[in-house]
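Left out: one protein chain. Kept in place: all the others.
Moving on to chain A:
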């Protein structure tokens, strides 16, 4: 028993030691997909209640025949027991060279007609959204309630 313990405890003079800090080797998992929790950044009543209650909306469905949502995509979220549509205005995943990445996945809640529920967006909105590339949604009204463009 004593001999076995000694071997286990021995640290070789040269070569690698036992790594004490376990580093994650998977890349950052920052896609927006189903079950992703988002941060509501408009001043809608529903959004505010949900964020204050500590029950952020979860993505249920990504519109547009895709599995991952990015900035500029419409999603269906479950928020405080309701189903609501939402629009992604900021994503953690870095998009491209000239586009900002955010520290949180930001969502603006929409009603069934595609109009924003709140009347102000409190987080900075990337200005590349001004070039509307989403054929299914006209979000000009949404950009109109944005307070700050980046």
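The rule is short, and it goes like this: a residue touches a chain if its C-beta (ideal position, glycine included) is under 8 Å from a C-beta of that chain, and two chains touch if they have at least 3 such contacts; residues count from 1.
As a convention for this text, contacts and distances are computed from a predicted model.
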> From the names "Myotubularin-related protein 9", "Large ribosomal subunit protein eL24", "Dolichol-phosphate mannosyltransferase subunit 3" or "AP-2 complex subunit alpha", which one matches the UniProt record for the unseen chain?
Replying inline: "Large ribosomal subunit protein eL24"
> Where does chain A touch the missing chain, residue by residue?
Replying inline: 39, 90, 94, 97-104, 123-124, 127-128, 131, 148, 150
